[in-house]
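Note that one protein chain of the assembly has been removed; the remaining protein chains are unaltered in position.
Then we have subunit A:
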Amino acid sequence: MLAKRIIPCLDIKNGRTVKGVNFVDLRDAGDPVELAEIYSAEGADELVFLDISATEERRKTLVNMVRSVAEKINIPFTVGGGISSIEDVEVLLNNGADKVSINSSAVKNPQLINDLAQKFGSQCVVVAIDAKQIDGQWIVHLVGGKVPTELNLFDWAVEVAERGAGEILFTSMDNDGTKNGFANEALAKLSTLINIPIIASGGAGNMRHFVDSFKEGKADAALAASVFHFKEIEIKTLKEELRNNGVEVRI
């Protein structure tokens, strides 16, 4: 059976891992390559690196980091942050990234999803969607959740899937940083609308939250950062807990 995936997310700025509470206060949680190795050894199924400095700075640091990670670890990883062209994607894939995640650039230029899927295959195109509820409507936001768009989460997710995305990384800005659990209702609704894998993100605080994201939220994978970085949850223990709750995992 296909296992549910546990994905530590490493936010990268200036080559270092950071994780903000609701994307604002940044704290340093270590060297990304070292963390990647640790997570891989602990049983993480995949890693996501989000370069939050990408729009302001040169990309060379990121490419070097991708290469160093690919050299050391033997599990797949996704790279995102400021990716807006075929050329951006090509250099990351050529240096060992397995998938790329696009967010704002997909909203601004939806055709990019089609172009990337056609050139590199859907399997390496992850579309990240940040959304929060405004007057009961899930609205897609940009720039780390600061700028609202006109897009409704569910409509956008359907369009993204139709355009050829291989996976959706859905972050609930309402839940992110709260440690109160994932946005399971919205996640479950997404699963009824689209037929590509969905990664749940935002809100992980304890192991029960992960169980719920899979059972109630029907997610294919769950992503978290600080609970892993600050060792509040050990991946090995988490996977045992998931298995004990009837969730198929790779142990």
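Assume a residue touches a chain if its C-beta (ideal position, glycine included) is under 8 Å from a C-beta of that chain, and two chains touch if they have at least 3 such contacts; residues count from 1.
Note that contacts and distances are computed from a predicted model.
Per the UniProt record, the chain missing from the shown structure is "Imidazole glycerol phosphate synthase subunit HisH", taken from the list "Sulfate-binding protein", "Imidazole glycerol phosphate synthase subunit HisH", "Oxidoreductase in 4-hydroxyproline catabolic cluster" or "Sarcosine oxidase subunit beta family protein". Residue-wise, the contact with the chain that is not shown comes from A:Gly166, picked out of A:Gly80, A:Gly145 or A:Gly166. Looking at A:Asp98, A:Asp115, A:Glu159 or A:Glu234, the residue that reaches the missing chain in the full complex is A:Asp98.
Checked against the full complex, the candidates A:Thr17, A:Ser40, A:Thr171 or A:Ser226 give a single residue touching the omitted chain, namely A:Ser40. Interface note: of A:Ile196, A:Val211, A:Ala225 or A:Leu242, the residue touching the hidden chain in the full complex is A:Ile196. Along subunit A, the points of touch with the absent chain fall at residues 1-5, 40, 45-46, 67, 70-71, 74-76, 93-98, 118-124, 166-167, 195-197, 220-221, 250.
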